[in-house]
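The next block holds one structure in the form of structure tokens; read it before the comments.
Just one protein chain is left out here, and the rest sit where they should.
Chains here go by letter, A, B, C, D, E and F, matching the order in which they are written, and residues are numbered from 1 within each.
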Amino acid sequence: MTQERPFDLLNRSVGQQVLIRLKNNMSVRGKVTSFDAHMNLVLENAEELEDGELKTKLGTILLRGGNIIFVSPV
Amino acid sequence: MTQERPFDLLNRSVGQQVLIRLKNNMSVRGKVTSFDAHMNLVLENAEELEDGELKTKLGTILLRGGNIIFVSPV
Amino acid sequence: MTQERPFDLLNRSVGQQVLIRLKNNMSVRGKVTSFDAHMNLVLENAEELEDGELKTKLGTILLRGGNIIFVSPV
Amino acid sequence: MTQERPFDLLNRSVGQQVLIRLKNNMSVRGKVTSFDAHMNLVLENAEELEDGELKTKLGTILLRGGNIIFVSPV
Amino acid sequence: MTQERPFDLLNRSVGQQVLIRLKNNMSVRGKVTSFDAHMNLVLENAEELEDGELKTKLGTILLRGGNIIFVSPV
Amino acid sequence: MTQERPFDLLNRSVGQQVLIRLKNNMSVRGKVTSFDAHMNLVLENAEELEDGELKTKLGTILLRGGNIIFVSPV
Partner (left out) sequence: MTQERPFDLLNRSVGQQVLIRLKNNMSVRGKVTSFDAHMNLVLENAEELEDGELKTKLGTILLRGGNIIFVSPV
């Protein structure tokens, strides 16, 4: 194990924009307002993207962590 | 971890309309009446949507949390 | 968490007809006689439906909860 | 919770014929000789069915519970 | 629960030939030399079958239990 | 069990480039900055590869371990 832990990245992402790739090939972008140990996340002003372009405005969403491939600070 | 937690969003959604995206590509809209730690939810006046349009009226449903991608207050 | 819990809906459904949507796109209708914490259910006079029409009479079935998307009182 | 529990149906099925629908769309029929808490089952004179017709005689099988959609006494 | 348990079948299968159906539609035949509580199995002289015919000789294999649909003594 | 453990490889990979194959057929390359017991990993300067060629620059990502097939030091 390392001193730095993966969830530290989520912690630093609170209040920041992230891009999230999901298992069903959806991509979602939004501002993290909270997360938990299952990687469940609340995003504000979330947007569904397709080929990097805005597809649907989703508003505030509670995203289940089990659907996530990766989370990336924008 | 943050002070605010993802499930706080569900707590504030009780008695409110939410839109839920499921893993099988279904979307469901309805009023939350209860939820638990597995994100199992009871929705009243639930409706199945297709391309944002009403497809089927489902009435009251107990939805298993494991099928959820995201929950969004409407 | 709320006072009312999702499994209360199952409790009130014992002896009642429910419609169940499964992950494999099957729909099943029947009278609940028992359930457990995994959402395993016994249904009496269960029927498999296709497009809302009776496809097969299944009789009494023990349905594994893990296959369920939602349960709806009829 | 109810007094009667779903696994009571399995208990009463020992020594009886059951029909089992599996997640891979297989159906299996046979006489239950034992089961456990994971719904693992041993069936005697098990037969694989296709469209309700005998496809293959399987003899005695230990079936993993995780593959089951439902179990139905015949 | 019954006196006899499903894993008793595995216990009696040690040193015997079994036929195993897997979730990916593979069938494997071989002699059981050991198993554990996850239904992980070691088979000797294992053979992959296709339509009941020998496809590939696999030799000794450690098979993960999670892939199994059923195990049948030959 | 062996003295050397698989996670020792991750430990030695901190600060190093790795190539990761994911279940959805994506390949990702980047420098490991942290990991945890679920094989969740943070990668810096991560790149999505297709047929070994750069497809998309991802920047810093938190990758969920459950998506991984293998991790390979480059």
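Heads up, the rule we're going with is that contacts are C-beta pairs under 8 Å (C-beta built on N, C-alpha and C of every residue); 3 or more make two chains touch, one makes a residue touch a chain.
Treat the numbers as computed from the prediction; the structure is a model and nothing was measured.
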item: Sites on subunit E contacted by the missing partner chain, in the whole complex; value: 11, 14, 22, 24, 26, 28, 33-37, 40-42, 46, 58-64, 66-67
item: Residue ranges of subunit F at the interface with the undisplayed chain; value: 1-2, 4-10, 23, 25, 39, 65-66, 68-73
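Heads up, the rule we're going with is that only the chains that are shown with their structure count from here on.
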item: Separation of subunit B from subunit C, taking each centre as the mean of its C-alpha atoms, in whole Å; value: 19
item: Distance from the mean Cα position of subunit F to that of subunit E, given in whole angstrom; value: 34
item: Interface hub residues of subunit D, defined as touching at least two other chains; value: 66
item: Which pairs of chains touch, using the document's own definition; value: A-B, A-F, B-C, C-D, D-E
